[in-house]
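Accompanying notes for the structure given below.
Complex shown without one protein chain; remaining protein chains in place.
Moving on to chain A:
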Amino acid sequence: MIKIENLTKHYHAAQGKVEAINGLNLEVDDGEIFGMIGPSGAGKSTLIRMLNLLEQPTSGTININGTDLTELSSQNLRAARQKIGMIFQHFNLLSSRTVLGNVAFPLEIAGVAKKERIAKAKELIELVGLSDRADHYPAQLSGGQKQRVGIARALANDPDLLLSDEATSSLDPESTKSVLELLAKIRDEMNLTIILITHEMGVIKDICDRVAVLEAGQIIEEGSILDIFARPKQTLTKKFISSVIDFDLPERIIKYVKAERPGELIRISFVGEKTHDPYISDLVKHYSVDANILYGNIDEIQGVPFGTLVLDLEGQLTNIEESINYLQSQDLRVEVLDNV
C-alpha cells in the first residue's frame, strides 16, 4: 500500500516561491490503478516525480509497503527504486541501444547476469507485443511502440508499483487506446499498482479505479471513477468529465428551460444497475405527474452504463416535489434546471 502524508514541495523560482504541492495526503491500495488529473501547473508532475524521489519533497512522508522513501540512504533508495517502474511522456529510451538492450538495461543496473537478463527482456518484449522489433533501435519505432518498450523496461525488475507520467500524452488516439489496454492487462496479470497522472479525462475513464482531482497543489476531489462521474462536486471535476461525456444540453433544451412552462425540468444522472430500474413509470404511476423525456444519453465507463436524462415533469406542485424526493431517495443525482 502507498501512503502519502502531509506531502509538501516548495521551490524557489525566478518569480519567487512556488508552492507546487501543499500538504497532500493520499492512500493507494495494492493492485489499484489510481489516476491523478489536473490542469497544467496543478503539481501533478511534481507529485508523481516525488513518489520515487526524482524530486525531493520539502516535507512529508512517502510510505511504500511500509518503507518511508524519504528516510532511505541513497544506496537503499536506489534499491527501492528498482521496485518502482516509471514510464514517461517522451519515453526516454536510450537511442544507442536496441529494444532488447533498452529492456535489459534496468536488469543490468540491478546486476542480473547476462543470460538471465536477455531471457527476461525477451519475455517482456513478447508481453508488450514487440517480438519482431527486438533488434530495432528506438528511432525506428512509432510513438506507441516506443511507449511499449518503455513499459517493458519499467517492468523488468518486477516492480510493485508503476508510475506513469503522462505516458499517453504524446500519442495518437489509437496508440493511446492500445497502451492503456496494455497497462490494464499488466495490472491484471502481474498484480501491480499503477499510479498515473494525466490531463486527459479519457485516460481516467478508460482504466482508472479511483481518481484524484488536483488543483493548485492540492487534491480537491477524490473517489471511485463511478462516484466521481456520477456525482462530481467541484467545477473543475465537472469540466473534466464534460470533456469525455456530453453533459451540455442541446440548444433546443436550453431554449425550453428559459421559456415559460408549467412544470419543472429536471436532470437525472444514473449509474450501473439503476439504468435497469423503471423509475419513470413509477413516477407516473405513484405521484400523478406526467414525465416527458426531452433528452437522454447513455455512455459506458469501464463496462458500467452511465446516463443522463432530462425530464419535463408536469402536474401539481406538491406532486412534483414528492416525485423529486422519491428520485433522490433512490440514490440518483437529481438537478432541477432553472437556468442553464
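The definition used in the following text is that a contact is a pair of C-beta atoms (placed from the backbone, for glycine too) under 8 Å apart; a residue touches a chain by one contact, two chains touch by 3 or more; residues count from 1.
As a convention for this text, contacts and distances are computed from a predicted model.
Trainee: Match the chain absent from this complex view to the correct UniProt protein name in "Phosphate transporter", "NADH-quinone oxidoreductase subunit A", "D-methionine transport system permease protein" or "Acyl dehydratase".
Mentor: UniProt protein name of the non-displayed chain: "D-methionine transport system permease protein".
Trainee: Give the residue, chosen from A:Thr8, A:Asn22, A:Thr70 or A:Asn92, that touches the chain omitted from the document.
Mentor: Once the missing chain is taken into account, the touching residue is A:Asn92.
Trainee: Quick one: which of A:Gln82, A:Ser169, A:Ser243 or A:Asn319 touches the chain that's been left out?
Mentor: Checking each option in A:Gln82, A:Ser169, A:Ser243 or A:Asn319, the one touching the absent chain turns out to be A:Gln82.
Trainee: Mind listing the chain A residues that contact the chain we can't see here?
Mentor: 52, 54, 77-82, 84, 86, 88, 90, 92-97, 105-106, 108-110, 137-139, 153, 157, 163
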